[in-house]
Each structure stands twice: as structure tokens, then as C-alpha cells.
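For this depiction, one protein chain was excluded, whereas all remaining protein chains were kept in their positions.
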């Protein structure tokens, strides 16, 4: 499959924004308690309806009523692990897209084992940072290792960094948008994964959805940085920027290659 | 009982603000992990002292030392359910007012069962949104269904929406203040429930306390929206607005009918 044109992807991003605002997809997030509030606000700013329960008794109902699922390993207590298994099974049974974000998989062996087991459950997208990719893939990040990882696990991989890299095994795209403040606000990566889930909910193609989500967040980050005096005011401003993002800004600023 | 005059309620709201700042009531909140931080900041901005533990071993001491209790079902794990039973029993034994916020009761059957059981424990106020009311009451929201719900459960019901509706079964009031950004910040409804609990702590009458709390939040939202560029800066500005709210602004802006 030939990679789509960068300009075409930037225009797709504008269409995705409109779809999110028009359809208000429900995105269920199993995510860590550090990230929950900011993640919910990012999803609301983009026009989605977030939910966050990780109670094993309820998660089946919540996922069944959602349009996409995010599984973030940041808070990995026994109840969340049990809820994750139920959530992933529900998503599979209903054909819902889901995103795996193996937070800090480089910091604990048990987390690595759990992440590897989840990978066999066929996430639509794995979104992670460079250290996490290196720990999980056993290879440094480049276009080749990204494509190999995607082929090996039959998923899209989206690796965030100074430039983000997205591959579905056949196609590879780099998104060079964003701002240094993004790494100084906690949960920015987690929120990026939630945006990927949101875009999956209104997409035909997981590769395009992933590129678009990271582009939206990166461009919003650039807009926010121009209004912010530091990482605190930046965190508020990136929500404003996501809320107000328009197609011409996306097309003008997109740095996709 | 005749409904109080709208203007009188707006003046009451100004008095409530003063009482909260002067008495600094302790409000214990069993609330979801998404909402905890924003809820605590709303209570602090209003002059109250929040506490948030949901450990079953400690909750009795915390509630016994508080002036009001909020029970929000947003994070419904087994420990929180157990803590809720202890908290409600402690509130009942001490005659403390408490608020039930049955978050997402429309999304899971088990949550509905738990909420219905809590309703039999006589909350002072049930605060919820229109979808949650419809799920719990089995009826669409209007002045009649609100009053019936309040009579059936011997409580005040406060339904938030584009316009909020409050009833104690005999009286019904509508508060038309607020701003669209309020539904784009997570935990705004949860924080509204916490403000109801705060007002109950300094009130003789649960109906007045509920109207006042929703009026305070709605007017603060209008003031904040004038300073905000989107939902992110709005969330910070509504805390500033609650902190600085004065009687003349409340009386001038109140749209109670």
C-alpha cells in the first residue's frame, strides 16, 4: 500500500476534527489515576464523551456502550488488570478498535509481561514513547524497526518523540509537529493515546487515524506554546487549542513526511 | 410551601458565600478519581476544607469530623462501595446532610442497583444530569417528574442541564445560568454536587442550599467564560470566579424562575 500524500493527511485531519465534533464518539479509557483528568479534558475538548471506570463488574457495560477503547498501563493494580481483560474481550467481541499504551513498560518486568500478553490480543494501535518501544521491541526506534514491530504484531505502531513515527508495517509516516512543553506536562502521551482511540472511533483505517491524532495534538501544542509562559499555562492552552483547531491551521502547520 | 422569590434566593446566595468563607465547613467527598482534584479545588475556592479518603477503615472518622458528605458513584470499586455504606451510616447517625451524585447511572445496571439502594438511605439531595435522571426516575425531565421524584424519595432533587431544575416535591425552581464550556470540562457536575454539599453544611433548608449552589456555579461559569479562550483556560478561570464571587454579581446575573 502506497503512503498517502502528506497534504492529503493534513486535510484528512481537518475532516476528522469535524467528525469528532459531529458524532461525539464515546471513548472508554482504562488509564492511570495521574492521567485521568487531563485525558478526559482532552477528549471533551475534541468533542468526545469520555468514561473512565475500571471496576471489573462494570467495565463490560461501559465498553459495550463505547465506540473505542484505550488501555493504558499506568496504574497496574490487580483490579485494573482484571478489568483490562474483560474490556479487551468485550472490544474483540464487538469489533471495537482499541489502543494499547504500555506506559513505563521499561521500568518493571511484570509490566512488560502483561504488555506482551495484551499484544497477542490484537490492539488496533500501540502508542508509546521511544524508551517504551525499545523495551518492548528490543530495538532502537527507526522506520525499519517500527515497520517490523507493526508487522510482527499485526497492528499500527505510533511512537511519540521529538518527531512521531507511525507505521502499519507497509506504510511509515513521520510527524514533526509539537513543542518541548509537551514533555513537561504529565499525561500528554496518555492523552495522545486517547486521541488515537477517538480518531479510530470515526475512522476506516487505523494508520490514518493514528497519524491524524498525533498531528492534531502536535499542532495544538504549537498553537498553545505561542500563548503560554510555561508548562502550567501551556496545559490549559492546549485544551483551548484542541477545542478551536481548524482545517486551515492544520494544513498550514502540518510537517508530515 | 410557597416558592421563595427568585430575587430573595439570589440574595441568599450572597449570604451563603459569606457563610462558607467565614465557617470553612469540612466537606468529605467520596468521589471518582477523575473528579477529585477539580472538586477539591472548587471547594477550596469557595472557602471550604475538602477531604477525599475512601478507605473503609478511615472513612468513619473523616465523616464524623465533617459538616457534610458527598457520595459520587464515578469510581465504583468494591472498597468505595464498602466505604460508602459506612459513610452514609455515619452521616445518618450524626444527622449530617449528604448528597448523592449517581454518575453514569444510565451506563451500567449494577450502578443503577447500587444507586437505588442508596436512595433508600435518605440523601438530603440527589444531584444528577438529565440522562441520569431519566435512567433513575424512568421519566423524562420536567417540573412534574422532578417534583414526583423528590416526593417519592423524600429528598431534594437537583437536575443539571442547559437550565438546572431543583425540587423538594412542593417547590420547583429553574436556574438558567451557566455557559456551554461547563459541559466541556470534566467533573464540572461532580464539583457542582460538592458545592451542594458545602451549602448544605451551612443551611437550614436543603432546597435553598441546592438552588444556591447551582446558582453560584452557573454565575461563576458566566464570569469565567468572559475571560477564557476555551475549555482549558475556562477551568482555571471558574475557580478564580468562585473565589471572587460577590453578592452584587449574583443578584445582577441570577436567572431563577
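Letters A and B mark the chains in the order given here, with residues in each chain numbered from 1 onward.
By definition in this document, a contact is a pair of C-beta atoms (placed from the backbone, for glycine too) under 8 Å apart; a residue touches a chain by one contact, two chains touch by 3 or more.
Treat the numbers as computed from the prediction; the structure is a model and nothing was measured.
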Return the single residue from A:28, A:111, A:153 or A:171 that touches the missing chain. A:111
The listed residue (B:16, B:62, B:114 or B:207) that touches the chain absent from the view is B:62
Chain A positions in touch with the non-displayed chain are 32-35, 37-38, 74-78, 104, 107-111, 183-187, 228-233, 235-236
Hey, which chain B residues sit against the chain that's not shown? 33, 36-37, 40-41, 44-45, 50-55, 57-58, 61-62, 65, 79, 227, 235-241, 243-244
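Everything below uses one rule, namely that only the chains that are shown with their structure count from here on.
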Whole-Å distance, chain A centre to chain B centre, using C-alpha means? 33
